[in-house]
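The other protein chains are all here in position, but one chain of the complex has been omitted.
As written, the chains take the letters A, B and C, and residue 1 is the first residue of each chain.
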Amino acid sequence: MATINDIQDEIIEDFSIYEDWTDKYEYLIDFGKSLSILDEKYKTEETRINGCQSKVWLYAEKQADKVVFFADSDAIITKGIVGLLVKVLSGHTPEEIAESDLYFIDKIGLKEHLSPTRANGLVSMIKKIKTYGVAFQAIN
Amino acid sequence: MATINDIQDEIIEDFSIYEDWTDKYEYLIDFGKSLSILDEKYKTEETRINGCQSKVWLYAEKQADKVVFFADSDAIITKGIVGLLVKVLSGHTPEEIAESDLYFIDKIGLKEHLSPTRANGLVSMIKKIKTYGVAFQAIN
Amino acid sequence: MLDIQKIRADFPILSEKIRGKQLVYLDNGASTQKPKVLIEAEQYFYEHQYANIHRGVHYLSQIGTDLYEASRKTVQQFINAKHDHEIIFTKGTTNSINLVAYTFGRKFIQARDEIVVTEMEHHSNIVPWQILCEEKGCILKVIPLQKDGTILLEDAARLITSKTKLVSVVYVSNALGTINPIQELIALAHSKGAKIMIDAAQAIQHIPIDVQALDCDLLAFSAHKLYGPTGVGILYGKEDILNAMPPFEGGGDMIENVSFAKTTFNALPFKFEAGTPHISGCISMSVAIKYIQDLGLQKIMEYEHSLLEYATERLNAINGLTIYGTAKDKSSVISFLLEGIHPYDVGVLLDNQGIAIRTGHHCAQPVMEYFNIPGTCRASFALYNTKEEVDVLVEGILRAKKMLS
Partner (left out) sequence: MLDIQKIRADFPILSEKIRGKQLVYLDNGASTQKPKVLIEAEQYFYEHQYANIHRGVHYLSQIGTDLYEASRKTVQQFINAKHDHEIIFTKGTTNSINLVAYTFGRKFIQARDEIVVTEMEHHSNIVPWQILCEEKGCILKVIPLQKDGTILLEDAARLITSKTKLVSVVYVSNALGTINPIQELIALAHSKGAKIMIDAAQAIQHIPIDVQALDCDLLAFSAHKLYGPTGVGILYGKEDILNAMPPFEGGGDMIENVSFAKTTFNALPFKFEAGTPHISGCISMSVAIKYIQDLGLQKIMEYEHSLLEYATERLNAINGLTIYGTAKDKSSVISFLLEGIHPYDVGVLLDNQGIAIRTGHHCAQPVMEYFNIPGTCRASFALYNTKEEVDVLVEGILRAKKMLS
């Protein structure tokens, strides 16, 4: 199976052909739209990520020794971004998730979203995802 | 008897020979020192002028149809300044005092002290002096 | 007629490029840009005249004090207050309103007394009253919104009663642009014996204000929305009301005499200005006001109105676009949504085209709740905006819409 870094490299590859912001955001939007909608029952205070102007929910489940993530947002670009995170990290072990280095964000030109104060809360998303990793590790 | 303006002109004349600030302030200091000390019984909350860093008292009395002023301060430069005001206005009628135009302040280079926010409170002094003028007018 | 190109040249930031595109700054409701004269005035002050003010004997301190107090006079004249000591320098509108809540509120509002606001208030004119009500047991009454973003005077007349101690209403809604009938609200409040405060944060830069003609009791605004510096606000209050209010913060400058046995407070305006003020900002604020006065607020208002009309027409022509706030009396703010599209997505895509608008709840969550929307996109215009910029906005929205549909 592909490692976290394999998937990051693949995304970087995908984005490398985009020359301007339009293409990049069109990709994010399309990608966001292609993702399934999170069941309402998972949209709770617990799964909600704070610090985003749009609503973002991130739900995680242990399947065998792997963590599987499901995410949703009411804004489509945000959904695309959180979808990328899920694509990279879902299906890996808690250890792998907790220790991952998410270099793809910078490489695909979303670094500007990485500031802790950004309204889309990418930093909060990453924090939450890693928290899941650590939490599931602890349960082991 | 000399009018208010006569006295102002005389002071302006006196000051006109001073070339620099030292002479001017030496005059003010000497003049301040030459003035008598106000009797303690006149140094009350009522005669006290607010807005000065030093303490200033201004006491007024009606003698026949004229108003006579007595002033004091614990700072000698301030005493000199309020002394000039007294010299100009004391011994005149309430009407003359209330209507006087104190142009000498500007002319002798004390204008910088005329701002309402100055710590020596020249503006407060003038206000108080004119208030006496108006008050004694009302009593008539 | 205003020479807009000349005006634009006075604002250095307007020629910035954002992500390679010409900046189109339409977030003036959040804050306005600063004219070069103001930036230079602050610089000059720090380079040639700076010192702490009040009580200083030395030259620099006296210059600073003079400039500071002259600025107070400029504000006084700008809103036609009766006395300059009716002008209190604060940190901003929020600070001004809180000052009133902590002083007027605590002294004059008791359990079961009522405070009246509207449903379109900015959080800064809601939360201070909620905190006060929580503490004192007084009651916050809310004049409800209508679909067009206005309030009804009959609702106001019903809610403002003899139980009302204070009415605190926004002059111009930052979320909807609605200009409230404050003249009538002031009359209503006074007819019931209530005092009235006006949140003029979004009015002061658009509408000539004469506090004596209005006869409002208190009025608050921020310099930073008036082409002025950050960190400065104004609280205007009628002399007798300010005198009756207890002090708020304690410290330097606000006292007459301090001893551990007994402390007495200074006269207005100093009673409410504890500590070293934001000297450079309070001074440079007057530069911004003079800049506006030179252009003429009446002319600015007319020009901005023409922009609003043009933008409203063009935006209304976009399929699936809904404008929130359609009052007859409106200031140059347009809140809108594209059908089925989250405002955040529109904001991001406009930003990538160099167009700065604001998205979200605009610190007016009750308005969003009323319309049952997650927020809006808000374009807000200032005196330096142009019809060409409206065109760029429209193109930008169309492009965003296409990408998002």
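The rule is simple: contacts are C-beta pairs under 8 Å (C-beta built on N, C-alpha and C of every residue); 3 or more make two chains touch, one makes a residue touch a chain.
As the structure is a computational prediction, the values presented were derived from the model and not from experiment.
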Interface partners of the hidden chain - shown chains only, full complex considered: A, B, C
Sole contact to the chain not displayed, among C:92, C:149 or C:325: C:92
Per the touch definition above, residue among C:72, C:85, C:122 or C:401 touching the missing chain: C:122
Listed residues C:181, C:277, C:325 or C:374, member touching the removed chain: C:277
Candidates C:88, C:156, C:216 or C:254 - the one touching the absent chain: C:254
Option from C:61, C:74, C:205 or C:312 whose C-beta touches the chain left out: C:61
Hidden partner chain, residues of chain C it touches: 12-13, 16, 18-19, 23, 25, 27, 30-31, 33-34, 36, 38-39, 42-43, 46-52, 55-61, 91-95, 97-98, 101-102, 119, 122-124, 126-131, 140, 142, 222, 224, 229-232, 247-255, 257-260, 263, 274-281, 344, 347-348, 350-351, 355-360, 363, 365-366, 369
Absent-chain interface as seen on chain B, which is shown: 21-22, 25-26, 29, 53-55, 74-78, 119-120
Interface with the unshown chain - residue positions in chain A: 53, 112, 115-120
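Keep this in mind: only the chains that are shown with their structure count from here on.
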Far-end chain from chain B, centres as C-alpha averages: A
Intercentroid distance (Cα basis), chain C paired with chain A, Å: 39
Whole-Å gap separating chain B and chain C, where each centre is the average of the chain's CA atoms: 45
